[in-house]
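Excluded from the complex is one protein chain; the other protein chains are retained at their positions.
Naming follows writing order (A and B), and every chain is counted from residue 1.
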Amino acid sequence: MITLHANNRTIQAQEGETILSALKRAGISVPTLCHMESLLPDGACRLCVVEVEGQRGLIPSCSYPVSDGMKIQTHSPRALRARKTIVELLLANHPDDCLYCHRNDSCRLRALAAELGVQQRRFGGTPVDHKVDLSSPSIIRDPAKCILCGKCVRVCEEIQGVSAINFINRGSKTVVGTAFNEGLNVSSCVNCGQCVMICPTGALVERSQAEEIRAALADPERIAVIQHAPAVSVTLAEEFGLKPGQDVAGILNAALRRLGFKRVFDTSFSADLTIMEEASELAHRIRTGGPLPMFTSCSPAWVKFIEEFYPDFIDHVSTCKSPQQMLGAVIKSFYASRTGIDPARIYSVSVMPCLAKKFEASRPEMAPDGRPDIDAVITTRELAAMIRMQGIDFNSLEPEEADHPFGERSSAGKLFGATGGVMEAALRTAHFLLTGRELDPPKVTALRGLTGIKTATVRIGDLDVNVAVASGLANARQILDDIRSGERQLHFVEIMSCPGGCIAGGGQPYQTDPDRLRARMAALYEIDRQAPVQTSHRNEEVARLYEEFLGEPLGERSHELLHTHYHHRDVMQ
Amino acid sequence: MKATNSTPVFHPTVQTPAAGGAIAPWLADRLNDSLPRLRRDLVAQPVVYVGAGTCGLGAGAKKTAQAVRDYCREHQFTADLVEVGCIGMCSAEPLLDVQMPGRTRISFTHVTADCVPAILDAIRNDQIPENGWLGQFRHPEHRPYAGVPFIDEHPFFAPQTRWVLANCGRIDPTRIEEYIARGGYTALVQALNCKTPVEVITEVELSGLRGRGGGGFPTGRKWRLARQNEGSQKYLICNADEGDPGAFMDRAVIEGDPHRLLEGMALAAYAIGASKAYVYIRAEYPLAIERLKRAIQQAEEWGLLGRNILDSGFNLTVVIKQGAGAFVCGEETALIHSIEGKRGMPRPRPPYPAQSGLFGKPTVINNVETLANIPPLVANGAAWFNAVGTDSSKGTKVFALSGKVTNTGLIEVAMGTSMRRIIFDLGGGTPGGKQYKAVQIGGPSGGCIPEQHLDIQVDYESLKTVGAMMGSGGLVVMDEDTCMVDVAKFFMDFIQRESCGKCIPCREGTKRMLEILEAITRGRGQETGNQTLERFKGVMHLAELAEVIRDTSLCGLGQTAPNPVISTLRWFRHEYESHIFDRRCPSKVCSGLLEYRIDAERCKGCTLCAKKCPAGAIMGVAKSPHYVINDKCIGCGTCVEVCRFQAVAVV
Partner (left out) sequence: MNDVDSILRSFPDAKRDSLIPILQAVQESQGFLSREAVVRISRHLKMPASKIYGVATFYNQFRFQAKGRYHIMLCRGTACHVKGSAKLQEIICKQLKIQPGQTTRDGFFSLEVVACIGACGLAPVISINGEFYSSMTPDKVSALLDNFKQKATSHEGN
């Protein structure tokens, strides 16, 4: 332990750590912009500069190592003036349309300007003509608002292993863009939206379909129905000022009805449905020597990732659609025919924690006869905005049930929201399908938690089933490379694109610190702990669906409605 | 100040005079000719030297060389044609020297192809052409020509102390034997045979040699830090990026004496324990790259590079990496990233390269000139080296003189020489009877020195006292016709275009500073009311911006970016005020603030100016007075040039 003097206080620090981390532990907060907790410091924004006695210039606390006896002033007039000037320099180039900007209530730049007391525009800049990139169904890029902090580039490269975007050109001509500065939709972007989550300004935002949905809701000719994903109900409350980790599924159902949706379904139901199909598929492959390991397919960014980067593994991916799409398919077939509604009148929406789901819904495979099974996808954030716009007082709603026949769910379906959840759910049902007995205990602890790569071996009958779970696509790459090289022998692999799983998806509320994520996860695990039905194969509504309509898992009708295929995507990698 | 010339400017034989000019036996045994012949102390037949460095070639040296070949063929004149590097007198290029057997080598200036026959005719007949000679090289065994001064007495050369440039313009840079015959590689052989790496480092530390790239960091200390860092793999990088506009010292050394650099690198690599060395050289130096490639090949053939050099167990591979056009890659960590195949953007330090550099290994980066100082330093010893120079700065410095000065070119003087001496004695002062105004030293990171400080001695510390810095050695002289605000704008524009863009203060801050400078030099008619207000406010912000940029930028480029502005503001504040408040450019440079007016009385309506005007800004009917449309005028001055009646005035 070494001693530092910060702001005339004595604080302790560890050998080799940075000034910033020592200050943080001591409760002294220095603003940062380009800093990313889990990654090496870039030293780019210079916002975190502090005064260190004996040094000529100001020192970037994010990257400078501590030394014994160091004397630091974090908020001296010189340091404050430097920070203020830096923010003013950014503002000089920045568009003035804060009032209309998508991020006006969460923009980091605006918050910094307020914190540092910027009250006037001292520097007039020269605006540059930037074209907004509207090519992607999930993400809108507005380079005019970009402050070149580099976080999107780093997240895409270092955490997601995709590297669809990078810095282009040099100096003040630098922009963030794809290879040859083309639209996102022709690049290797997988639509995961982690860049949107990490962007401090409105340079990267989601593509919103809220307008279209409102129009559909107001259209008497159309029957608007909606489903909501497992991760949404444990996160939505945060948008209304409540503490993270509360499950508000009932209130969510009520709110959706207030918005005007005729039917509110639970995607956790179709998660159970997915498990029936997928566990059956796994069992089938194990029995007949089909391509193993099998990979889950509910994360659309992950599917796109494999199609682009590892097409040789396409055969391994489960042919099951995601819960969103399965439900979309049965709504416009089973539900439509049951209720006598013309499927063409049904406007099917989903609330997702995910940006890639917008892309998934637009895949040609998900539109039989040219009519999309899912018409629109909104994110948790978009939903919160819609609820506010309709003047609905979220906190005073009484919880309601989701609608039949797609409202009942087991807690296994709910676990889909967290990394490792799909695997747990699948193992419970696979065990039953293969042995006729329940997995006991149903909880597979090794697969829970925020760790990027988790492995487990589960005994199913006489078989040791090796499974792996990864979240974050760079971790997925590692698993794939290990499988290719023969280092890992696996039967089943779950991949979620977003680190931590859907609870940290690209459409979730912007704050994603680990404590918050753990709280969201804990809510899901608590539901599982208390649930009366913990396995997908005991979901009675699912059983009835098979009985009355689908026939059996992997059967002909199931295949037609609930399964899909993939293809190699030739993009500039 | 001890700026003594203990060695003659052009030593006739060797680069290691203190060592008595001895050649290591291992090398001497392998030479294929006698020392006097390799040194051209003794020539069997006439030798014609043509200065064929890049500036020589730019002036037509290729044609000159061809003319020599043609002459020899036509007149059956058997002579050796040697293409040498740059001796430094670039304003006199193409340079041609003739050395007849037994006679001194005599040098001629401005020898274009057509001048060749007359010169060769005369010399062959033991006559000197009336004019065009520069001087003759003094040599104890060569009979001088009457009536021709000695080059070492020429005002351009006399005050020089040529250590780094000793061989440039003298030897054939493509023949390793010539380098060896003058003492080259002896220091390396001796070091490998009887000095330990630490002894070499100590010698360099004691010498006081400081980095010549501009940083001025003590070279020996840098080497010691690298040596102390553990690691089985270490790297040496020679920074030959030479990005400062107006600097071409490194280029001349590599073109004219590449083996000197290689020997310096080998000694450095030996000292720090590196087995691989990179030369990072800018792609805009194709001739230098070619010469270096060849030199590396030759050194490898001789066993002076490669595996187990001289059976010492020391290995060294030298690889050339071409820069791709980015000034910022002259910065150490940016350079490292460029070699690694990344965008050339610097990173925070610590860790410093000596600790963790290229590919994460301990790395030493030295400038070309620094390394070129090493062979004589190691051969002659620290005491010899630090006998020259000042207390803070030992040894010599190579400068590239350009701009409004009579003798443009390369010079090497002892540290501590006064700026006045450099510009007015060596440089020959400002031509055309114009008044000296300032000299820019240190390129875009440096400052200017006005008339009142011309007597400053040139060394690392003294320059800082007047707000300037040594830089890499580019000196650009400016006269009364140079606008200092325009100069500041030029440098800020350069920095803006070369800024890597990583950190906000440099990327955005220099842009704002440039905008303010542009506002100051912009024309009246091109400004809105709002912009006028901005202009006044802008000046107040210049100083504050400069401080923040200096305090917070990530690397040296940003930290020194405001220097030219600060320096010109300090010494030429009146020019700024004239631009801002009077809306006048006193030096008549800033075209936005100039008006070109045609005197109706003098104009004969010949239409020549209107025809020549590239912007179509002159209107008029033939035989009637013409007039200038100032909104279209770009201020190129062509009309002033072409008018036969002096009817165009600049107001």
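In this text, a residue touches a chain if its C-beta (ideal position, glycine included) is under 8 Å from a C-beta of that chain, and two chains touch if they have at least 3 such contacts.
All of these numbers come straight from a predicted model, not from anything done at the bench.
Visitor: Give the residue, chosen from B:90, B:238, B:413 or B:647, that touches the chain omitted from the document.
Guide: That would be B:90, which touches the missing chain.
Visitor: Identify the residue among B:243, B:395 or B:429 that touches the chain left out of the display.
Guide: Of these options, the touching residue for the absent chain is B:243.
Visitor: Touch as defined at the start, partner being the missing chain; which of B:409, B:467 or B:562 qualifies?
Guide: Answer from the full complex: B:409 touches the omitted chain.
Visitor: Where the complex has a chain not shown, which of A:178, A:267, A:296 or A:497 is the residue touching it?
Guide: Hidden-chain contact among the options goes to A:178.
Visitor: For chain A, which positions touch the chain that isn't shown here?
Guide: 157, 162-170, 177-181, 187-188, 572-573
Visitor: Taking the full complex into account, what residues of chain B touch the chain not shown?
Guide: Listed in rising order, the touching residues are 54-55, 57-59, 90-91, 93, 243-248, 251, 283-285, 321-327, 338-345, 359, 400, 402-404, 408-409, 440, 443, 474, 476, 478, 482, 487, 490-491, 494, 498, 500, 591, 612, 614-615, 634-638, 641-642.
Simple rule for what comes next: only the chains that are shown with their structure count from here on.
Visitor: For chain A, which residues are in contact with chain B within the complex?
Guide: For this pair, the touching residues of chain A are 41-47, 49, 57-58, 60, 62-65, 78, 81-82, 85-86, 89-90, 92-93, 122-126, 147-148, 167, 169-174.
Visitor: Along chain B, where are the residues that touch chain A in the complex?
Guide: That would be residues 326, 343, 347-348, 350, 496-505, 507-509, 511-512, 515, 534, 537, 541, 544-545, 548, 550-554, 559 of chain B.
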